[in-house]
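All protein chains but one are shown at their positions in the complex.
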Amino acid sequence: MEEPVAVWDRGETPFVVSIQAFEGPLDLLLYLIERNRFTLQDVQVSPIVDQYLAYMERARRLDISLAGEFLDMASYLIWLKSRILLPKPEALQVEDESDPVQELRDMLVAYRAVKAAAGSLGARPMLYWDTFPRGADTDEREITRASIAPLLEAVAAIRLRTRKMVMDVMPKRYSLREIMAKIQSLFARRSRIRLLEAVEGMEKGSLIAALMAALEMSRLNMVRIAQKGLFAPIFLLKRAPVVHAAGSPEQGEDE
Amino acid sequence: MTNREIVEALVFSCSGVCHVDDIERILPGLGADEIEKIVDDLNRVYESTGRSFRIQRAASGYLFATKPEYAPFVRQLVSPVRLSNAALEVLAVIAYKGPCTRQTIDRIRGVDSSSSLKQLIRHQLVDVRGTKPMTYSTSKKFLEVFGLASLSDLPDITQFEEVFGDEACGGRDASGGQ
Partner (left out) sequence: MTNREIVEALVFSCSGVCHVDDIERILPGLGADEIEKIVDDLNRVYESTGRSFRIQRAASGYLFATKPEYAPFVRQLVSPVRLSNAALEVLAVIAYKGPCTRQTIDRIRGVDSSSSLKQLIRHQLVDVRGTKPMTYSTSKKFLEVFGLASLSDLPDITQFEEVFGDEACGGRDASGGQ
């Protein structure tokens, strides 16, 4: 994580960028420890805690909404610092043998290992990013892997969709035919358009109508609908007249 | 990197037909005629190096296929069951709801489910029972495929809220877990 090093020293505005560079409070702590050239074995807790809190304070002043975990960690660190600085009552010392600094250290060691492992995974060539298997373009899910996850996702998808349908009662009427004609005209020059291009204004109802038009056109084999992931832009790809080749002739018509 | 190599990679990654439109979009400046020439070239290489596949012409594009003489072997491969998201939804409704009619499934999903149902019946994941009204239930093969001993092994819907619940669906995906 090189960029935070640079932005930290350059003042406050670029700092906005840097908070996003951390996966979480442990990541930020690791960065601070490294920056102070401590090793995990001989971390001096006080300066690290102070710097962490300074970081939080600056974020607060810049009105950055911090994930709850960052604030939880801040309160934990304040507690930790007070425990280190204050003389412990005799009774407590006997009762509680845990070493909070060691606990924090263990947490950081474990997280650093995860980070390293994630880095080594990410460095491997990945199927569907670096290489693509034969027939990688299918949208259908292979279910012979003995996983129920796709079923659970399906349930979530139904719930999400039906709730939306209840909420979005549209007073305005849209003509699917009109929207389909518009999509067709957009296809005159290009074979790939964004769904949003077929939307009039930015009303939710219009967006839904455009999506329904796209689904209808997909059903009629006039377009292919593509989306790279949840919430990613939806693209419509122009489809040539019906072909029946070896591939997957029957996609569910009710998708 | 030559156009020929790229065309080969593109046709290769399609499960069915690779549309000429798509090739032209990705390799602007390459016309349909040139693509055809490239495909002919590739097929000549496959032929002369003894490959067991070749590129076939299809209505609006090209498609990779094994040569017919290998069909007796290829046919013995068990093709994995692939389901559309719609079919998975129907399957989930039947699994959680138990034996139910198509009307019930349609009502829960808010869309027509008939073609998905057909797909599921064809894959023998769903059994049909009764006549009036017809009811659908998950089959023994369903349990096998999903690695379940019985339907009671399915997690309680409230249990998977931790991942698929409302908050998780709220679109915080980009930040990846913060």
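Order as written gives the chain letters A and B; numbering starts at 1 within each chain.
Throughout what follows, a contact is a pair of C-beta atoms (placed from the backbone, for glycine too) under 8 Å apart; a residue touches a chain by one contact, two chains touch by 3 or more.
Only a predicted model underlies this, so the values are computations on that prediction, with no experimental measurement involved.
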Task: Among A:A117, A:A181 or A:L220, the residue in touch with the chain that has been omitted - done: A:A117
Task: Interface with the undisplayed chain - residues on chain A - done: 23-27, 67, 69, 72-73, 75-77, 79, 98, 100, 103, 106-107, 109-122, 124-138, 141-142, 145-150, 152-153, 226-230
Open item on the list: Tell me which stretches of chain B touch the chain missing from the display.
Closed with: 1, 5-6, 8-10, 12-15, 18, 22, 25-27, 45, 49-53, 64, 66-67, 69-70, 73-74, 76-78, 80, 153-156, 159-160, 162-164, 167-168, 172-178
